[in-house]
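All protein chains but one are shown in place.
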Amino acid sequence: MRKSISAAEAAAMIPDGARLMIAGFVAVGSPERIIDALVARSARGLTVIANDTARPGLGIGKLIEAGCVARAIVSHIGTNPVTQRKMLAGEVEVELVPQGTLAERVRAGGAGLGGVLTPTGLGTLVAEGKQVIEVEGRPYLLEAPLRADFALLHAQEADHEFNLTYRLTATNFNPIMALAADCVIAEAMETVPVGVIPPDAVRTPGLLVDHLLERMH
Amino acid sequence: MRKSISAAEAAAMIPDGARLMIAGFVAVGSPERIIDALVARSARGLTVIANDTARPGLGIGKLIEAGCVARAIVSHIGTNPVTQRKMLAGEVEVELVPQGTLAERVRAGGAGLGGVLTPTGLGTLVAEGKQVIEVEGRPYLLEAPLRADFALLHAQEADHEFNLTYRLTATNFNPIMALAADCVIAEAMETVPVGVIPPDAVRTPGLLVDHLLERMH
Amino acid sequence: MDAKEMIARRAAQELRDRTLVNLGIGLPTLVARFVPPGLHVAFQSENGILGFGARPPEGMEDPNLTDAGGGFIGAEPGAASFDSAMSFALIRGGHLDMTVLGGLQVDAAGRLANWMVPGQLVPGMGGAMDLVTGARRVIIAMQHAARGESKIVPRLSLPPTAERRVDLVITDLAVIEPTPDGLLLRECAPGISVAEIVAATAAPLIIPDVVPDMPLGGGR
Partner (left out) sequence: MDAKEMIARRAAQELRDRTLVNLGIGLPTLVARFVPPGLHVAFQSENGILGFGARPPEGMEDPNLTDAGGGFIGAEPGAASFDSAMSFALIRGGHLDMTVLGGLQVDAAGRLANWMVPGQLVPGMGGAMDLVTGARRVIIAMQHAARGESKIVPRLSLPPTAERRVDLVITDLAVIEPTPDGLLLRECAPGISVAEIVAATAAPLIIPDVVPDMPLGGGR
């Protein structure tokens, strides 16, 4: 059995300037408790790798509003006008990555692969400055793997060995980010005894998870 | 609700000389009924992409013994002395691929990626004739994606829309091969009504599966 | 029937039985309301579900079940959920039969721009670049003009979404098929003449002898 930590302890582990992967899709499947604790401790200069910056007041949107984020590597900011405003004002640097490429770059970072060869982005702004590799006569864009100092996850169930499950569309980037960071911190809706989650239902083996937040009371 | 077919009908669809992906790991998770039907119809000249050639009398081992296979793209043949003998006799051509590279090549074929950049195989016979690509100062071997005419799968449960689940170590190559072939044929231990498998438990969405074998009686 | 409903109804006529279809955010989402009767279409949402259904009644939503815009959805029997890597393996890998997306511009070569207006509006491409690159058929559902300017242009002035030529453009005025030879006018919206379409279109159009009216399916 492993010991869980508080959200404040989790936030204290994450230094200013850290590079974070944060799961979630318009905040669905995002770790709101860890995010709140980062806002509470006034984190600064974070780089956030995520699908999007959610909405004002929600998920990563809270980090943007509170001025915690210096740089965002995301597939869109269309749902968050605050991010768009801060980007145009030069307060937040935004790197836009096609969503499928983002998923594969994260996966490559976690799987020890040297990069991603994708047709997506060829002939667009995304291809600028990148290598094009031909395989069997077809061109592909070479996209580099992504890794982070921390991955912040949101699970449905966790057991006390930190095995995790995810629910429906709250799954999204959680399972792939779990492999792509030096330190993985998860929060879960429920904590269950070891053995309750069948092996086939475990989506992230507990050995990949460094810290789990205490259950909510 | 979709109509299932017999093993013989499945085998009749697969012409001599076809390129097949066959799931399974030393025959665990291999579609034995489809294999038996291919042996029964004396299929010839098949190319088999699989983890291994199992053992004599088991799984892909039956296809090897029956002379159905001209070429095998596999990670090992150590469990099957018949394959080793036929390889040395020039009856079966064997291309050995590191297991992790095989999995990624199949996945790339199914995911529309142009190839795999892996450190595995660098400085070995596997690297011969292949391109080495540097990414962020590190060398990786460029391995091409794999696709097949048919993928033959073994599921635990199937519903009548052909959604599939897999069990424990019988999962192995099944979920990734389901995306990497022009025609996907599955057999299942159980057939259940649509809606019985929860969305989070479906490992292969039914729309990827072209044909399902009738349930066993 | 307003223009958006008309475009969505026409796009719904492109749906085929037992296909996997992704609908973009905004106008394309409306297409799901007009699936022709008898067709079994599985809608994918790129945030990780296939076989999603209509928004559940008030109070019966699940916060873990939303579409790519974050709106609540339901699940049809036989639905499947998966992570983002699998979702885009389906999209990029050619497993998606069709996608319906909005557009800012389509040009004479059939190229689409729909993800940014430099210096003004930078929402990002989200899944659009993968969808246009990977889906077997790409249908653009959009207004013919914005602020009085034709969105169908000789050459994109906005950054392209992909190199690929889209398959069909459905607007409030016309249905246009990009071909290797140029933009082919296929159908007119009800009550709109060929001359009106040509006048409203900045790009050259190939006009066949007969241009029928858009089929819009039965009514609800």
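List of remarks:
First chain written, first letter: the chains are A, B and C, and each begins at residue 1.
Everything that follows uses one rule, which is that contacts are C-beta pairs under 8 Å (C-beta built on N, C-alpha and C of every residue); 3 or more make two chains touch, one makes a residue touch a chain.
These numbers come from a predicted model, not from an experiment.
Looking at the complex as a whole, the chain kept out of the display touches A, B. In the complete complex, the hidden chain is touched by one of A:R33, A:K86 or A:R107, namely A:R107.
For the chain missing from the display, the contacting residue among B:S4, B:N51, B:N163 or B:T191 is B:N51, taking the whole complex into account.
Considering the whole complex, the residue from B:R19, B:R33, B:K62 or B:R107 that touches the absent chain is B:R107. Residues touching the missing chain, restricted to subunit B, are 25-29, 51-52, 54-55, 74-79, 84, 87-88, 94, 96, 98-104, 106-107, 118-126, 156, 166-176, 203 (touch as defined at the top). Residues of subunit A in touch with the missing chain: 107, 110-113, 159, 161, 163, 179, 194-195, 197, 199-200, 202, 205-208.
Quick note on the criterion: only the chains that are shown with their structure count from here on.
If the chains shown are joined wherever they touch, the resulting network links each chain directly to all the rest. Here B-C and A-C were compared by C-beta pairs in contact; the pair with more is A-C.
Contact of a single residue of subunit C with at least two other chains is seen at positions 49, 75, 81-82, 85, 88, 91-92, 133-134.
Of all residues in subunit A, those touching 2 or more other chains are 104, 118-119, 166-168, 171, listed in ascending order.
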